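Missing here: one protein chain of the complex. Every other protein chain is in place.
Showing chain A:
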Amino acid sequence: MKKFCFVTVGATASFHPLIQAVLEEKFLAALHRLGYSHLLIQYGKDSRSVFEECLRKYAPGSPNRHGIEIDGFDFNHAGLDKEMRLTQANPSKDLSGGCIISHAGSGSILAALRLGVPLVVVPNPTLKDNHQQELAHELQNQGYVVACNYQEIPSAIDRVEALRTQMLSWPPVPSPGPKQHRTLEQVMSDEMGFLD
């Protein structure tokens, strides 16, 4: 059975430290220990050289690779849904449940949450207005994702297995109680002035 780890840096900003971190031998060893077979990296438009530079350390078949098959691509304009699905458990395609490691862009986070695949969120510290950090940590507190810095990825991947067994489903189910929020549909209806 194949087990995929899919890494995505998104389309907007480059995130070299993340690419370098997931191509360190320490991380590959951790993947191997947890039964992963494939590492697929979406590295972004201007980071091909960084990806290839890191990969040069690992000649095909060298023991440093820990038997992990590594592949990469710059970006897919049709979206990353197909690549993300490789991490979903699917016995008919010989896939066991893997994980996604993502930059903290809301689009990528939502896509992974929708698929119900365990997600490691790595905020990009080079972005100026870093509200991504808050989002990542809030989601971790609520039990949806694992959040970490790019330096901590090898240990974060261990926490993924714990997350897998107790993941909450997305979108959140509104808790039954006296305080119900208005939905977008209701707010729009209010403003339209629709008769009930």
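Note that a contact is a pair of C-beta atoms (placed from the backbone, for glycine too) under 8 Å apart; a residue touches a chain by one contact, two chains touch by 3 or more; residues count from 1.
Here, contacts and distances are computed from a predicted model.
Trainee: Consult the UniProt record of the chain that does not appear here and report its protein name from "dolichyl-diphosphooligosaccharide--protein glycotransferase", "UDP-N-acetylglucosamine transferase subunit ALG14", "Trafficking protein particle complex subunit" or "DNA replication complex GINS protein PSF2".
Mentor: According to UniProt, the chain not displayed is called "UDP-N-acetylglucosamine transferase subunit ALG14".
Trainee: Just checking the interface: what residues of chain A touch the absent partner chain?
Mentor: Per the touch rule, chain A residues meeting the hidden chain are 11-12, 105-107, 110, 114, 131-132, 134-135, 138, 170-172, 174, 181-185, 187-188, 190-196.
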